[in-house]
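Part of the complex only, each chain left as placed.
Chain nomenclature is as follows: A and B, assigned in order of appearance, with residue numbering initiated at 1 for each chain independently.
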Amino acid sequence: MAVITKYLNLNTSGEEDIIDITNDVSKCVSDSGIKNGIVTVFVPGSTGALTTIEYESGLLQDFPHMLNRIAPKDIPYEHDKKWGDKNGHSHVRASLIGPSLTIPFINGQLLLGTWQQIVFIELDIRPRFRKIVVQIIGE
Amino acid sequence: MAVITKYLNLNTSGEEDIIDITNDVSKCVSDSGIKNGIVTVFVPGSTGALTTIEYESGLLQDFPHMLNRIAPKDIPYEHDKKWGDKNGHSHVRASLIGPSLTIPFINGQLLLGTWQQIVFIELDIRPRFRKIVVQIIGE
């Protein structure tokens, strides 16, 4: 049994940028030499999130449209009143989707579906540098 | 320490079918012989999701009602315009709920609440065969 911690460096293009990190996470798993176990992908930060999606251009619009229904950009947020950050909606969206994703793998292969990609979602209102944690535990 | 990977085979009845897999996951943990650790339940696919819920008939209606507020079936989706799949709402719902669930256990017992069941939620618009991953890590 071993624990291997790696990082992905991302430069996001700004709000609602959805980045396919499947190949990067797969490479972390391969490079770790661990055959069977779980990989935990985690974003340190409170305005980004991780999930899986079928990575095609339609859904890359549909998912943000849904976020805008549940946490619209154009309504008042207490966070913005207090801090002037203008990203109150970014924070509540990130907390709802969640900062963490755990994916099992066997024989060095992630057990994803064919049309299922791992994505980082930039929810902040400006381009950000993001250092994503990829931690592999297994044997 | 060991890693054991098992699968559940489900035939879902179609959209918004919510299936209680608690006993199946418990059995996977018991059968693994691992006493203490975590079980990761994962759906390979982008139109299904996993969570916990009190499994009673009222909530099995209330939860889909909520999904229909945040991702209604009767609005246009770019995914559907592009691919004609008619399941754009299924995808965005699945990405929001998430494909993964991690549950700790000790002495071979899942640490669930009394009224808390593990469920697979079919979000696609037709019956599907689903192979759910149940991976146990521990000692």
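Quick note on the criterion: a contact is a pair of C-beta atoms (placed from the backbone, for glycine too) under 8 Å apart; a residue touches a chain by one contact, two chains touch by 3 or more.
It should be emphasised that the depicted structure is a prediction, and the values quoted were computed from it without experimental measurement.
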In this structure file, how many copies does the full complex comprise, given 2 in place?
3
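We adopt the following convention: only the chains that are shown with their structure count from here on.
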For chain A and chain B, let me know how many angstrom lie between their CA-based centres, rounded off.
19
Show me the residue ranges of chain B that touch chain A in the complex, using the header's touch definition.
1-3, 5, 40, 42-46, 70-71, 77-83, 88, 91-92, 94-96, 98-100, 102, 133, 135, 137
Show which residues of chain A lie in contact with chain B when the two form their complex.
1, 36-38, 51-54, 56-59, 61-63, 65-66, 69-70, 96-98, 101-104, 106, 111-113, 115-116, 137-139
